[in-house]
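Dropping the structure in here first, questions after.
One protein chain omitted, others in place.
Right, chain A next:
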Amino acid sequence: MSASEILRELDSLKDAKAKIEHKISALEAQLREIHLRNDAAPLNGSSSYSTNGLTQDMIHRYSRHLMLPAFGVQGQANLLKSSILVVGAGGLGAPALLYFAASGVGRLGIIDHDVVELNNMHRQVIHTEAYVGKPKVKSAAAACRSVNSTIQVVEHEEALRTSNALEILSKYDIIVDATDNAPTRYLISDCCVVLGKPLVSGAALGLEGQLTVYNYNGGPCYRCLFPMPPPRTACQSCAEGGVLGVVPGIIGCLQALEAIKIAASVGEPLSGRMLLLDALSGRIRIVKIRGRSMHCEACGENATFTQQKFREFDYEKFTETPLRVPPLKLNLLPNESRISSKEYGEIILTKEPHVLVDVRPAHHFKIVSLPKSLNIPLSTLEARLPEISSALKKEEEDSGLVSGSSAQLYVVCRRGNDSQRAIQCLHKMGFTSAKDIIGGLESWAHNVDPNFPTY
């Protein structure tokens, strides 16, 4: 089988799988409807109890909800008919998902692209050690099903993007933002505005938490409150800044509470207000925030934010932040000792005499490399300096440089960390004009040649 045949076969199988899954959920919904009707009006007529559509099992399972005057049978029936999507099965999503499952949300969606890591487990209490290394969606879905096998749990094992967000979010009544970065927060809010869905938004970092409901009943959206994204340096992640596990736990529980109130149509959702938790001082304050802004780009009076515009919006560029948490980025060198991958692209095009040293390990170099690059792994750099000297000399001769001018030396690695260490070493050893390529081969693939394979 050729690669294209396999791809075609995969596509058609995935298509068939999607159709089957759709059929399964339609049949399951049909079955639930039948159960509801049968329970409400038994066919044999022997027990025509009036139970407002709840089955005997439901009445038993949710009895403590049913006895609440402010919630009651109607609240529970509404909840059972509702659908909620939780974006992010991390510190916020973990407790929210467990409460959604336990309380009987009819259809519960989970979207996440990450795997469970040991350093998540102090706060992401839905996951167990057995799932370390496995997708968070699978782990969270299994936990929800083990809490309540009577609800429908839908797994979306992918990252939320402008290309899939409209399709996924449109299938749910209420969206819960339990994510961890600025671009995704704007993306989710805009998508909720476009689709007209209420958004229960929570955030936690360190010992503080924040909670509010956006786009609900004429209330503000995320952009009404934050029309301009914060500078990137102001956006710490839990991986950088740390977080006390129970803090997102509290905010996640409050998100569950707000979403359940909206789904059940009870109480006053936290719209137009924001809850601020300061765990260290033990204080919670609820403040009044602005209403919907007439000038909001997403939801304002003259806003032209359509589904089409949403699909084309570049959230990473807008917030200057990648959607995925980036790996370590060193900054060891002054700017004049660095060039961008785009600048290096220009150097190749203009045939500027130069030598490119790739300092990755040899087995990395074997996977893929830039044309005419010389592989000298960082660990062997000092011992192999003469090779660099002779390569520079050869390049000067080949390109017919007049005496006095010299070929330039550039260094590249996978992500632009080791190349900086190499430049520090080279500068010390007399190659004072050597420069590295910022962001390494990943940047090359991202900014110059999208066909360059990354690994």
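The rule is simple: a residue touches a chain if its C-beta (ideal position, glycine included) is under 8 Å from a C-beta of that chain, and two chains touch if they have at least 3 such contacts; residues count from 1.
In this section, contacts and distances are computed from a predicted model.
Engineer: Which name from "2-oxoisovalerate dehydrogenase subunit alpha, mitochondrial", "Translation machinery-associated protein 20", "Ubiquitin-related modifier 1 homolog" or "General transcription and DNA repair factor IIH" does UniProt give the chain that's left off?
Structural biologist: "Ubiquitin-related modifier 1 homolog"
Engineer: For the chain not shown, which residue from A:Thr179, A:Asn215, A:Ser419 or A:Ser443 touches it across the whole complex?
Structural biologist: Counting the whole complex, the residue in contact with the absent chain is A:Thr179.
Engineer: For the chain left out of this view, which of A:Glu33, A:Asp278 or A:Glu382 touches it?
Structural biologist: A:Asp278
Engineer: On chain A, where is the contact patch with the chain that was removed from view?
Structural biologist: Counting over the whole complex, chain A touches the hidden chain at residues 88, 90-93, 178-182, 185, 202-206, 208-210, 225-231, 233-238, 241, 243, 248, 274, 276, 278, 281, 285-290.
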